[in-house]
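What you see is the complex with one protein chain gone and the rest in place.
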């Protein structure tokens, strides 16, 4: 699974992207966020408040209940502020 | 009193402006329109249907009940179609 | 700023002038009206815009004042052409500058709606079947009425 981080999520995690092998029980965006948060450090800080976090799977906006599987590209970022 | 005509009102009346001395009982835009209509010819045609006619007194939009007096500039024209 | 002219205008230059040298403006909304090449199912040869010199400028100024009273606008420009125009030609520009987009958009729509129903311009079309004065549209009155 390829993970991407943007804006302050990227800054807190300390990197823009990484490849991870998540355990099999990590089957949703929300479970993935919880699993990342449990790594502690910058991850714990970035994923402290899921309400401030948005996600995209394969470049489509999704909710935290959306499924994820091996091979997906999952992005985490704050609510967008363009325009 | 100075009268101005625009668009098809001008074409029907056959002129763009004229100076008139209206009788004393012509004290409103509506009375002025009636008095002009009674002149017949192109005036009768132009003023046949007051619903299709708009007016301005001294360059302000007014209704047909608006007062007019000697010295006023009164314009008659169709509903506007700019923009 | 209002202008009535027979010459063409440059929308990009007008928009740029609105915010040149300023950093308090976050939003510029604009509208350009163009002559369409067809009317009542006929090919249009040209459109001629007649106006009421003097009253036109006063009325456009009043429309601008009303928009400024209603929204916090940093600047407004209205340019309207008169005379004979060919299909594809620019007729009118309105542009509004504001701190935020809602005010800029709403004011630009208001200016166009009021201009369409208050500014003394009249359009005459030259088509295959001859010359025709454009009839005022009830939908323009309805559009203007929503601001009351």
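The letters A, B and C name the chains in turn, as written, and every chain counts its residues from 1.
Convention: a residue touches a chain if its C-beta (ideal position, glycine included) is under 8 Å from a C-beta of that chain, and two chains touch if they have at least 3 such contacts.
Just so we're clear, the structure is a prediction, and the values are computed from it rather than from any experiment.
Enquirer: Report, in label order, the displayed chains that the undisplayed chain touches.
Expert: A, C
Enquirer: Which one, C:50, C:64 or C:109, makes contact with the chain that was left out?
Expert: Result: among the candidates, C:109 touches the missing chain.
Enquirer: So which bits of subunit C touch the chain we can't see?
Expert: 10-13, 15-16, 19, 21-38, 44, 87-88, 99, 101-102, 104-105, 108-109, 112, 143
Enquirer: On subunit A, where is the contact patch with the chain that was removed from view?
Expert: Residue positions of subunit A that touch the missing chain: 4, 6-8, 56, 59, 61, 75, 77-83.
Heads up, the rule we're going with is that only the chains that are shown with their structure count from here on.
Enquirer: Provide the C-alpha centroid distance between subunit A and subunit B, rounded to the nearest whole angstrom.
Expert: The mean C-alpha positions of subunit A and subunit B differ by 72 Å.
Enquirer: Could you put a whole-Å number on the gap between the CA centroids of subunit B and subunit C?
Expert: Here the centre of subunit C sits 26 Å away from the centre of subunit B.
Enquirer: For subunit A, jot down the residues that touch at least 2 other chains.
Expert: none
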